[in-house]
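Right, chain A next:
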Amino acid sequence: GRGEDGATTAGDGTCQGQQTTGITDDAVKLGGIYPLSGPTSAYGEIPKGVKAYFDYLNAEKGGVNGRKIEYIVRDDGYQPPKSVEEARRLNEQDNVFALFQTLGTPTSSAVMEYANQRQVPQVFVSSGASKWGADPVKHPWTIGWQPSYLSEGRIYGQYLERERPSAKVAILYQNDDYGKDLRTGFVEEIAGSGVTVVAEQTYEATDPSVDPQMRNLAGSGADVFLNITTPKFGSQALAADAANTAWNPLHIINNVASSNTVLKPVGFDKVQNIVSAAFLKDPSDPQWADDPEMALYEAKMAQYAPGLDTKNAFYSLGWASAGAMEKALAAMQCPTREGLMAAVRGLSDVRSDLLLPGVTMNTGPQDGYPIETLQLQRFQGERWNLFGEPIDTRKAG
Partner candidate 1 sequence: MSAHAFLTVEDLHAGYGAGKVLHGIGFDVAEGEICAVLGPNGAGKTTLLRALCGMIRTEGVLRLDGVALPRRRPESVARMGVAHVPEGRGTFAPLSVAENLRLGAYTRRDRAAVAEDIERVYDYFPVLRERRAQAAGSLSGGEQQMVAIGRALMSRPRLILLDEPSLGLAPLVTRELFQIVRAVNERERTTVILVEQNAHLTLEFAHRAHVLETGRVVLSGAAADIRADAQVARAYLGIEG
Partner candidate 2 sequence: MLEVSGLTVRFGGITALDHVGFTVRPGDMVGLIGPNGAGKTTLFNCLTRRYQADEGTVRWDGADLLAVAPHAIVAMGIARTFQNLGLFPELSVRDNVLVGAHRHAKAGFLSAALRLPSVRREEAALRAEADALLDRLDLAAVADHPAAGLPFGTLKRIELARALAARPRLLLLDEPCNGLSHGEVDEFAALLRALREERELTVIVVEHHMGFVMGICDRVVCLEFGSKIADGTPAEVQNDQAVRDAYLGAAA
Partner candidate 3 sequence: MSDVDIPRTARLAVPSATALRRLAVALVAVAACVAPFQLEPFRVFQLTMVLVYAVALLGLNLLVGHAGQISLGHGGFFAIGAYTAAVMLDRWDTPHVLTLPAAMAVTFALGFGLGVPALRLRGLYLALVTMTIAIFLVPLLKRFESVTGGSMGLTLSRPEPPSWTGLAEDQWLYFLALAVATAAGLAVWSLLRSRVGRALHAVRDNEIAAEVMGVRLARYKTLAFAWSAMLAGAAGAVNTWVIAFVSPDSFTVNLSILLLAGIVVGGLGSTFGPLLGGAFVLFVPTLAQDVNQAAPGVVFGVVIILIMYVAPRGLAGLAGRGGRFLDQALRKK
């Protein structure tokens, strides 16, 4: 009876019988879901970068393979039931070709069942949870993008095993999937080594401040502090560390909070020599001032999204992921949903703008994680300095 989505199935040749919803010869429609309202609306900045990129692409490059990209953004306020509703709206009302970027773990999880049941591509989920790539068989229609939190955690573990084999570590992490994944990656990595965790504290995203947690950690006598927080709490933790002159651990801050926009309010002089891992170029980092990709980003953002503060790493993240989406669309053999999934599952050493040098996207039928390379960096002066080689967690893991 009714209730099936209105997807038309067509296609010719080898693409016979595949879904062509939302795609024509000259247009392709994508939908993204983000919290534009509510307490997590900071992430609502990301789609502005995406949109600027697609606008640039449409206006100056004629889209992808002659197809202009129409990009629809919906708000779920970071509430999973709302995410499902918006996903359905995008698929059933707006007839999008694919869900490109659903933001957040719980929200994207809620959408995942629907997407796979209805065979809607849910590509480049904006979350580092490991579940997006964990089971390509059961969830063939969903794929993540950024390095998983687990592997990021592992990298910090490896770094310490190498550099400080007897480190005593204090960890602060957000009490949700993201914080736990990152912590788990770290803890699994150091298991059996001389590196030990001596203190752990969690915070809720709704807490006003992490100061109390920071003080409890300071009392632990740890010589390394692993800071697994989102930007606001990242700044708070950095400031608390700096203010405590009696405790001076090696401060490792996770990628999520490593943007210069997080460090600057704390004061660059107070965050010298902290360590992090990155896979993207940070627009607020002066080292990329002369980088052509960054210059293009700056110029086109100014043109297509005037008035925005391009230093905000959420914009460059959006920009970069949109670039990745362009590559995926371009690689499609069949202009169908199936074709898109085949393309995103067949990426081999694909680079897109603003990825760090040495970082590429790679996927395979059994590999659902496009980016798995990170590079360590240390903050010195007013910029991050990359050090060591880019680490491919696939091999290292």
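The set was built so that all candidates are chains of the complex that A comes from, given by their letters.
The rule is simple: a residue touches a chain if its C-beta (ideal position, glycine included) is under 8 Å from a C-beta of that chain, and two chains touch if they have at least 3 such contacts; residues count from 1.
Just so it is clear, the structure is predicted and the values come from calculations on it, not from any experiment.
J.: Which numbered candidate touches chain A here in the complex: 1, 2 or 3?
T.: Among 1, 2 or 3, contact with chain A goes to 3.
J.: Which part of chain A faces candidate 3 closely enough to touch in the complex?
T.: It comes out as residues 1-6, 36-39, 41, 73-75, 77-82, 84-85, 88-89, 92-93, 105-107, 109-110, 112-113, 129, 131, 175-177, 180, 204, 206.
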